[in-house]
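First comes the structure, then the notes that go with it.
Left out: one protein chain. Kept in place: all the others.
As written, the chains take the letters A and B, and residue 1 is the first residue of each chain.
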Amino acid sequence: MSGQSKSIWDTLENIPREVLYGILLVVFVIPMIFPLGLPVPISENVRRWHRTIEALPPGSVVMIDFGYSGGGEPELGPMAVAVYRHLFTKGDIKVICMSTSIEGTQLWDKAMAEIMPEQRFGAEYGVDYIHIGYIAGTETAMAAIGKDLRATTSTDYKGNSLDQYPIMDGITDASSFDLLICYTTSGDMSEGWVRQWYTVYDTPYMCSVLAMMVPTMLPYQNAGQIISVTSGAQAGEMEGLVGFPARGIKSADVITLTHLLCLVYVAVGNIAYLGKRFSGGGK
Amino acid sequence: MSVTMKKTIPVVIVAVVAFIVMMDYFLVLPPINGAGKSWTSSTVTDLQNWGIILTAFSLGFGAVNLFYFHSKHISRRTPGQWMYSLWLLIVIVIFTGIGIFTGPNSYQYSWLYNASYFALSATVYSSLGFYMTSGLYRALRFKTVESGIFTIVGLVVLARNAPAFAVYFPVLKVWGSFVSDVLTTSAQRGIMIGGALGAISLGIRTMTGRETGFLGKMTEEERGGGTE
Partner (left out) sequence: MELSLVIQIWMAAIFTIFIYSIAFRDNNLFKFAEYTFVGAAAGHSLVYGVDNLKRYGWDNLMGGAYLYIVVFLLGILLYSRYHPDYFWVSRYPLSIMMGLGIGLSMRAVVTAEFIAQIKSTAAVQVLGVTDPFKLVSNIIFIVLVVTTVYFFLFTIPKAHAGGLGVIPTIARYGMMAAFSYSFANTVLSRYNMIFGRLNFLYTEWIPLPGAIIALPLVLILLIYAMLPPEKRPWPKKE
């Protein structure tokens, strides 16, 4: 009898990973094929982000760091697209982009292909938005751009002179910017912006990082150094606020069901462990 | 070559450069040129631009190391390995060739990037999600007080992170906020303060030559000539 009980607990405690992953994949795929339309709450951080952009006066200049890599694109890409759409919808906001990530310019091109600034918002490259390229050196690059942008770079990401673009008129250093936004897969990058721009020039700063990096950014937000820390996983919430549902909102059903599955897995594992322990099977 | 050339002068360079950068931030010096910049400001601007170029040079280390390591496998025809090594080097050559000759923002390079590197990078990052799943199945157990805290907080946050749960069970928002705004922020702040003190002491040790790890491999002469 106890031998059979032990066997059940052993089986439950050692479910093969192929079974775990197989069930996980099924739970991923089903809501993708049959969307459930589950509700998505909007968190205070996302609302604060949205309010900050809404409060930008006309003519404001925003610096965006496309600092994420291809690995983070599925999570941060939708957030970057939603925020760009918000900035373009607001209008009369100059958006200057740079990349501290080596894949940043490629991913920016990807985002622009999704946003279609000229076709959907009447925005013009070089007048309303621009990308000044990937600059190696992480914090060195941040400090260099903040100190003297024109001494650091004189071309956009395609190698054309910055002087020909009206958007760059009067842009010299960090003091030329009203807001700094960073998307990054690396917590070090975001901390670098706090050290090199917020601390030195008091530039208002918001960042969107991978959900796993949010805990390391929370102390900065709590201390007022970062206005809002969001994760790319909250892209659906941003899309809801901005009014452009896209990839972010699609993930909500999947995330809800897969997290429910995680809770089931934890419950099964603990039931098996405690059952084995109390039936005398082990510690 | 003396220890002075190999060890002392590089350490002095570190100290001088770091000192100039910090001087520019902490001191307000009179301008020396028409642009209204002090000598530290001009020097730091130049140093930062130099740093960008030196970092650009260092981006080639990955490819050089891979060539060095994998060409050995190819020349030795290591069974079960050499074909993969050869393919890896071919990929480096293809990427480099197309990228340099057509430009990194050309249609051809972007096509290659999206067809291979982007897809691979995104998938490699995401594949860790499977290991996280088996990790939470096996690790989130009520075994000790610490693991119990880990499990309870993990369960609360997993439930909170599911968007619909937070709508149907509003109490999860309260618990989730407590975990993030109180428990996590405070612990992370403590870690950050400790880390900041460590970074400051490491910086001072490096500037004074007590920390020589950045010098790489050192000869007996250099080790003997160093200070503790």
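Rule of thumb we're sticking to: contacts are C-beta pairs under 8 Å (C-beta built on N, C-alpha and C of every residue); 3 or more make two chains touch, one makes a residue touch a chain.
Predicted model, so just to flag it, every value in this text is computed and none were measured.
Participant: Please pick, from A:R48, A:K90 or A:K250, the residue that touches the omitted chain in the full complex.
Facilitator: A:K250
Participant: At which residues does chain B meet the chain that is not included here?
Facilitator: 1, 5-7, 9-11, 13-22, 25-26, 46-64, 66, 68, 79-80, 84-85, 87-96, 99-100, 103-104, 109, 111, 113-133, 136, 145-147, 149-151, 153-154, 157-158, 161, 178-197, 199-200, 203, 206-207, 214-217
Participant: Could you pull out which residues of chain A are in touch with the chain that's been left out?
Facilitator: So the residues of chain A touching the missing chain come out as 17-18, 21, 28-29, 32-33, 71-75, 77, 102-103, 133-136, 139-140, 143, 152-155, 159, 191, 194-196, 198-200, 210-212, 214-215, 219-220, 222-225, 231-233, 247, 250-251, 254-255, 258-259, 262.
Note that in this section only the chains that are shown with their structure count from here on.
Participant: So in the complex, the part of chain A that touches chain B is made up of which residues?
Facilitator: 15, 17, 20-21, 24, 38-41, 69-74, 102-103, 105-107, 109-110, 135-138, 140-141, 143-144, 147-148, 151-152, 157-159, 200, 211, 214-216, 218-219, 222, 233, 236, 252-253, 255-256, 259-260, 262-263, 265-266, 268-270, 273-274, 283
Participant: What residues on chain B touch chain A, complex-wise?
Facilitator: 25, 41, 44-45, 48-49, 51-52, 55-56, 59, 103-105, 110, 113-114, 117-122, 124-126, 130, 133-134, 136-138, 140-143, 151, 154-155, 158-159, 161-167, 173, 180-181, 184-185, 188-189, 192
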